[in-house]
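Missing here: one protein chain of the complex. Every other protein chain is in place.
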Amino acid sequence: MPDKKIRVLMSKPGIDGHWRGGIVVSRALRDAGMELIFGGFQNIKEIVESAIHEDVDVIGLSIHSGAHLTYTQQVIDLLKERGVLDDILIIVGGVIPAQDFPKLKEIGVANVYGPGSLVSDIVEFIKERITK
Amino acid sequence: MPKKYDIEQLVQKFKDGDKIALARLITLIENEPEKATEVFKNFQESNHESYIIGITGSPGVGKSTLTKSITKLLLEQGKKIGIISVDPTSPFSGGAFLGDRVRMTEISLHPNVFIRSLASRGYRGGISRAVLDITLLYEAFGMDFIIIETVGVGQSEFEVYNLAYTVIVVLVPGYGDAIQMQKAGIIEIGDVYDVNKKDLGGEDVAAHIDMMLDDSSATQSGWRPPVAMTNSITGEGVDELVGHILDHKEHMELSELIEERKKNRFAYKIRELLYYRIDRILESLINKNEIEQLSASIIRDGKFKIYDAVHDIFSNVKFEMKKKDSD
Partner (left out) sequence: MFDEEYLKKIREKKEDWDKNFENAKERNVKFVTDSDIPIRRLYTPLDVKGDFLEKVNFPGVPPYTRGIYPTMYRGRVWTMRLFSGHGTPEETNKRWKFLYENGETGFSAAVDALTFNGIDPTNPDGAPEVGTSGVPLYCIDSLFALTEDIPIDKVSVALVVEPFTSAPVCAMYFNMAKMRGYDLKSLIGTTQNDILTMTVGYIPYKNVAPNHLLRLACDFIEWTVPMKNVPQWHPINFTGYNYREGGIDAVQELAFVFASACSHIDNLVERGWKAEDFVNRLAFHLAAHKDFFEEIAKYRAARRIWATLMKDRYNIQDPKSMEFRFHVQTAGSSLTAQTPKVNIIRTAIQALEANLGGCQSLHTNSYDEAICLPSEEAALIALRTQQVISEETRITNTVDPLAGSYFIEWLTDEVENRVMKYIDKIEKVGSIDKALSTGFLYKEMRDAFHKRRARIEKGEEIFLGVNKYPEPYDTCTDVFRTNESAIQIEVDRIKKLKARRDNAKLENILDKLRNMCEKEENVMPIIMEATKEGATVGEICDIYREIWGIWEPPLAI
């Protein structure tokens, strides 16, 4: 009888202190029955190493600093280098201009959530992609 | 897409010291305990022993930061450390917010450390069923120390007592913790006590614990639990605390009390495995719909009939169990 839970790492790459968005999404994912590992401030190596130790299904990157393209690219490059990129779904949220959505998806992000996004959409998206 | 794991391949990589493989074997056993047999048969020739430390205390006393500080010191001594951080699963959603790792970022990249956050997953007492399995995997992986960190709510302090060879109880000044512990009997389980956040005071808490220890039977084994004071932000006092832990370790090993604890550890696991199987049988016998219907009918016909209703169900269960036995 498998007791499978979706495991998610929520991380804030860099040093910007706008945590609220990441925490709200974390809460919503927990309330949707997922196991949410809260990484807080992490550098790129720390994000990837945590994702590996915790064997997560999803990495959520919460970025409000305007440096989303750089950080996301760095995370993806390192996941690839460690050979785990294909096993992990990456979602990005925060103050991300809509103009940057296609670029992020192109480099391997599964979905992007800008201001005014509904947490219920994020929950649905993850469930859909991980369990099906 | 759910991930797929190939046990044989993972075990091979695990034996080469690959952390990805360790992480995935943990997931596998946590999700499908049945697979443990298949995984563990690969490690039967391994006889490496890790020393297991348990850290417990109320939420907010700084256990994770302390775990980090202790680990930092042990890493400096060249040790390999496996950490297990347990947080409760929400009984309503089945989800969990695992927030211990955020306190350990500083050590998380060290090659000799592995940190895993675990949700209790509704397991009785609050410690994840998978904890003991992970300690076994950590032992097979060659860890020198295993640190199990768990929120001390309800029964989990006592569970950590059954899993660890040295138990550290963490308290902070000003929360009336000392009195609470006396009530809860926690004073019986600590091998080392630590008053953290000493910058907020704490001499009186420490004195209070000392007094209670003097009055208790805690010294029967020839070990008088020491009371340390730390500030896990500055790292002040952590040296001394680690000193106490290593002293206790030595005491355990010299007095062979450690054999007692090991017996405890496995007896506990065997008991839990049996409970787990029995639980599953019981779960399969209890019909959720039936309970709901009965509950509705009791509300309708009178709540004082509740014992009759339980009695009826129970006779059915007994019947079913007999049937199962004869199968």
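For reference, chains read A and B in written order, and residue numbers begin at 1 within each chain.
Heads up, the rule we're going with is that a residue touches a chain if its C-beta (ideal position, glycine included) is under 8 Å from a C-beta of that chain, and two chains touch if they have at least 3 such contacts.
No experiment lies behind these values; they were computed from the predicted model shown.
Only one residue in the set A:Lys4, A:Arg27 or A:Arg82 touches the chain that does not appear here, and it is A:Arg27.
Residue in contact with the omitted chain (choice from B:Thr65, B:Ser108, B:Ser128 or B:Asn162): B:Thr65. Touch with the chain that is not drawn comes from one residue among B:Ile233, B:Ala296 or B:Val310, which is B:Ile233.
Within subunit B, the residues in touch with the undisplayed chain are 60, 65, 97, 99, 102-103, 199-200, 231, 233-235.
Annotation for subunit A: contacts to the undisplayed chain at residues 14-20, 23-24, 26-27, 38, 40-41, 43, 65-67, 70-71, 95, 97-99, 101, 114-117.
The rule is simple: only the chains that are shown with their structure count from here on.
Against subunit A, in their complex, subunit B makes its touches with residues 1-3, 19-20, 23-24, 26-27, 30-32, 89-90, 93-99, 101-102, 105, 108-109, 114-117, 119, 121, 280. Across the complex, subunit B is touched by residues 1-5, 7, 26-27, 29-42, 45-46, 49-50, 52-55, 57, 82-84, 87, 129-132 of subunit A.
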